[in-house]
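A single protein chain has been removed from this complex, and every other one stays in its place.
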Amino acid sequence: MNSIGSSIRMTSFGESHGKCIGVIVDGFPSGLKIGKQDVQKELDKRRPGQSSLTTSRQETDQVEFLSGIFKGYTTGAPICMLVWNQDRDSREYIKRRWTPRPGHADYPAHIKYGGYNDFRGGGRFSGRITASYVMAGALTKKLLKKTMNVEVIAHTKQIGPIVAETPETEDILRNKEQNLVRTGDLRVAPIMVEAIENASKEGDSLGGAVECFIRNLPAGIGEPVFNSFEGVLSNALFSIPAVKSVEFGLGKKLSMMKGSESNDSYIIRDEKITVKTNRGGGILGGISIGSLVFFTVNFKPTPSINKIQNTVDLNSFEETTIRVSGRHDPCIVPRAVPVVEAITSFLTADLSVQSGHIPRTLKESMSNDL
Amino acid sequence: MNSIGSSIRMTSFGESHGKCIGVIVDGFPSGLKIGKQDVQKELDKRRPGQSSLTTSRQETDQVEFLSGIFKGYTTGAPICMLVWNQDRDSREYIKRRWTPRPGHADYPAHIKYGGYNDFRGGGRFSGRITASYVMAGALTKKLLKKTMNVEVIAHTKQIGPIVAETPETEDILRNKEQNLVRTGDLRVAPIMVEAIENASKEGDSLGGAVECFIRNLPAGIGEPVFNSFEGVLSNALFSIPAVKSVEFGLGKKLSMMKGSESNDSYIIRDEKITVKTNRGGGILGGISIGSLVFFTVNFKPTPSINKIQNTVDLNSFEETTIRVSGRHDPCIVPRAVPVVEAITSFLTADLSVQSGHIPRTLKESMSNDL
Amino acid sequence: MNSIGSSIRMTSFGESHGKCIGVIVDGFPSGLKIGKQDVQKELDKRRPGQSSLTTSRQETDQVEFLSGIFKGYTTGAPICMLVWNQDRDSREYIKRRWTPRPGHADYPAHIKYGGYNDFRGGGRFSGRITASYVMAGALTKKLLKKTMNVEVIAHTKQIGPIVAETPETEDILRNKEQNLVRTGDLRVAPIMVEAIENASKEGDSLGGAVECFIRNLPAGIGEPVFNSFEGVLSNALFSIPAVKSVEFGLGKKLSMMKGSESNDSYIIRDEKITVKTNRGGGILGGISIGSLVFFTVNFKPTPSINKIQNTVDLNSFEETTIRVSGRHDPCIVPRAVPVVEAITSFLTADLSVQSGHIPRTLKESMSNDL
Partner (left out) sequence: MNSIGSSIRMTSFGESHGKCIGVIVDGFPSGLKIGKQDVQKELDKRRPGQSSLTTSRQETDQVEFLSGIFKGYTTGAPICMLVWNQDRDSREYIKRRWTPRPGHADYPAHIKYGGYNDFRGGGRFSGRITASYVMAGALTKKLLKKTMNVEVIAHTKQIGPIVAETPETEDILRNKEQNLVRTGDLRVAPIMVEAIENASKEGDSLGGAVECFIRNLPAGIGEPVFNSFEGVLSNALFSIPAVKSVEFGLGKKLSMMKGSESNDSYIIRDEKITVKTNRGGGILGGISIGSLVFFTVNFKPTPSINKIQNTVDLNSFEETTIRVSGRHDPCIVPRAVPVVEAITSFLTADLSVQSGHIPRTLKESMSNDL
């Protein structure tokens, strides 16, 4: 199904080369002031064609509100938002309709839907559908900030083999929109840019990693056992195309350590219980502990490459080759940064409503002019 | 909530030092022949006290069926199974009731439940609750084999810094129950055993990794977008205590590669479409592609260590220290192997019912004696 | 939440005086041929302004497909459909914004959403949102017919105190679109019309009942206990504004009978097991028995009446009066007939997918031109 969330639920719809990409956000608290700009500023970070490193597909991705907002405030009714697709060129896709691209979902989608799926531009499996996550996430970003002062901050941690340092979240906030790859480490930014440009010239592609932080999250958020903070978040993060692993705290590195090296002991600072170190990423037993939450999302390289690859003709059932010469990002990671933030905001808000930290209606601004 | 699964749903209940650990499996197809031994053989691999490397808590963990099975067959009604807790020693936990153990869920659970949670032995946050997953998984393991010939095979890939080779799944099956750490690589097994023994002697602990394979899974299983195979599975895997990251296919390594190195091209073998290499782990766009599915689950070290650690007294609100001298595993990974298999079987079966690959009732064996 | 269904899920959005009324249908099987006309013909039966008995609001309610359909077939992706609102006149609603109309949801909605709800035309609580049910239902109506030969047939059973005879379903099909009140009993049709006209002249309104049949439904559909056929259906039917009771089979009358009068005994007809009588409505234990399913949905009178009524000013917190002079139907029942059919089709299809009677993809028509 194309929905996620328990207390606040997002339902994504639309295809890469269909009419639009849209989303419905249901269960969203009433009374939050929302303007188009709140959503548009997030969409602008994700949209194609924003720099020399991204696909040349031109989409302005201007959000349109269809329901759920009245006089500038959320109403408690389902909020439908969409962007219309404008720059669709399906010729390449129709030409290679029967030859699935390696690394893309063409083949399993063909099997699952009996061949009826809209294959143009990858259809529902295109990275373009993450525009729906960004629209939904924009609402929850504002909700989290307003009601709990919670902020979600992601940046590019790695491009191919190049790994950034992790600065303070304040520095990430300042730095990441100052460079084309959206890293918080300005020192490696030009090296990352060059690596992407080189891959692009070779007709090749790169992967990488996004690191994400949730700050000011109080202790006690997250449901136990099967809806742990990590579980709920990872489920959602795997809905971003090309994500192949999710690591909480020091992640894989923790598995190499001893318990005496990995445990975070408790201390009191500023009359608050917190941890001295934070290797675990701020979550224990699936529940937030009131310290900085952080995790890393690893992306495989863009599967579209301008090289000859082996594939199979689904119609003639014979081996053949394919060269994917369409428009695509040589590295998706810089544009994935706002998507990871959106998904993270959304699920954090959902879990916060569930645990009673966000009310169902915000009372602050109700006045006679409503 | 303590439930997982859409078409087949497992609800876990019970606490480490409560009366029992149990599970309800609802939506399970009728007509599968199930005996106690089918479940018991899986529980035996997980139970404490099985070797010198595990906790000394003695639990025979004999499964009892309370409902849903009649004349040796599943009926389609909810199947309730449990094991009774026998060897409970809560003295340590009561003594240190107000001093949360670093790395455990004591502190966030205390906050979340207002102090009412059953803290003895970690309560619901104990590794002991994975017995409920194993019971549920045992049913689905048999169901997958019977209806689709699908098998789930996990083994220990890493203990602390020691990494095993990955043999063929057939060799893993043969080897893994032949050594105390349940690795498919017999060469490193004794080194792993020694590493755990050394950590134990030092009052310390180790983490590691479990690698898991799903074989014979046809193409087309897994729902798109928010219920991707990876997403659904990772959500469930994070419900195993101490899991900090999940990697599909080559996982984190993929993020360092170029697209031309990471893509798996399609070929035809034995009149079937398959991939030449399998770096992606057999899933694209959240849907199985009909090749071997594999992934790695990384565990942090057991947080219980016999060393002095800093913590806070929740009652007096002062800093203090704690030494966790209770019974625990110095490394949980060998006992986590059957748990990863159980969780994986369960969600694979759930997704297979959803996609219509497993029927709601098995007709094969219905006869007059029922 | 604004969603219903487990295997096929409908999410309704839009407000009476907002931009549009829309729906997303997710989980719908791929491969069903769907044209606009399939949906439009159902919308036309529901749309306002269709006769002298209905509201004078003019809406052409032309369906627009936004996603999920490609080359005339469903793709398995979420299907978004909507109708744009055109004839909105909110002046009345703004004038009486603080004086809730008796019998409408104005007051509880105001409380629930803290005053932020879009009150114009009743917003989300308007009968207009049933257009979303009709669009979703049109898809499932075709799906049921195509895959199972199942048909859902409703007609007007009662208008105010006037009760129709129940003819054979074949006669209902033939008769109901031949009269303005959509009853299968042509004899009472003019009396019903007159009753509505009289109520309208008096500034008053009428209620009534819709009777609904599901024919050709095989035995075994419906989940036990908490998702019984009756339970799932009644939950959905209560989402139609003004519905106050739902009766299966002879319903309330059964409660007056003796067991020997109410039981339906089993017989064999045409080599099929069936019931001799059908007082129970074709469902036992929440599961279909393979005979004609039927039930009755009772509607209260339209709460909008052109008479002075007592109410309260929510702003000044004083008692006051209101006269609802806007556009509305003096009796909603004739337009509710296609809505009951839509809701019933939708949930019947949902339960049929769940029980495996409808496949996830229809293979019949796949060809190279897709």
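A few notes on this one:
Should a chain be cited, it is by its letter among A, B and C, assigned in written order, with residues numbered from 1 in that chain.
Quick note on the criterion: a residue touches a chain if its C-beta (ideal position, glycine included) is under 8 Å from a C-beta of that chain, and two chains touch if they have at least 3 such contacts.
Keep in mind that this is a model prediction, so the values were computed, not measured.
Across C:Ser16, C:Ser30, C:Thr140 or C:Ser205, the single residue that touches the chain missing here is C:Ser205. Although one chain is hidden here, its contacts on chain C can still be listed: residues 1-4, 12, 100, 102-105, 107-109, 111-112, 124-125, 129, 158, 160-161, 199, 204-209, 219-220, 222-228, 230-232, 234-239, 241, 243-252, 254-268, 273, 275-276, 280-281, 283-290, 298-305, 307, 309-312, 314, 317-319, 355. Where chain B meets the omitted chain, the residues involved are 1-3, 9, 11-15, 18-20, 22, 24, 26-27, 30-31, 65-68, 70, 73-80, 82, 112-118, 123-124, 315, 360-363, 366, 368, 370.
For chain A, the residues in touch with the chain missing from this view are 6, 77, 224, 355-356, 359-360.
To be clear about the criterion, only the chains that are shown with their structure count from here on.
Across the assembly, the mean Cα position most removed from that of chain C is the one of B. If each chain is reduced to the centroid of its CA atoms, chain A and chain C end up 38 Å from each other.
Centre-to-centre separation of chain A and chain B, using mean CA positions: 27 Å.
Centre to centre, using the average C-alpha position, chain B and chain C are separated by 45 Å.
The set of chain A residues touching two or more other chains comprises 1-3, 12, 112, 124.
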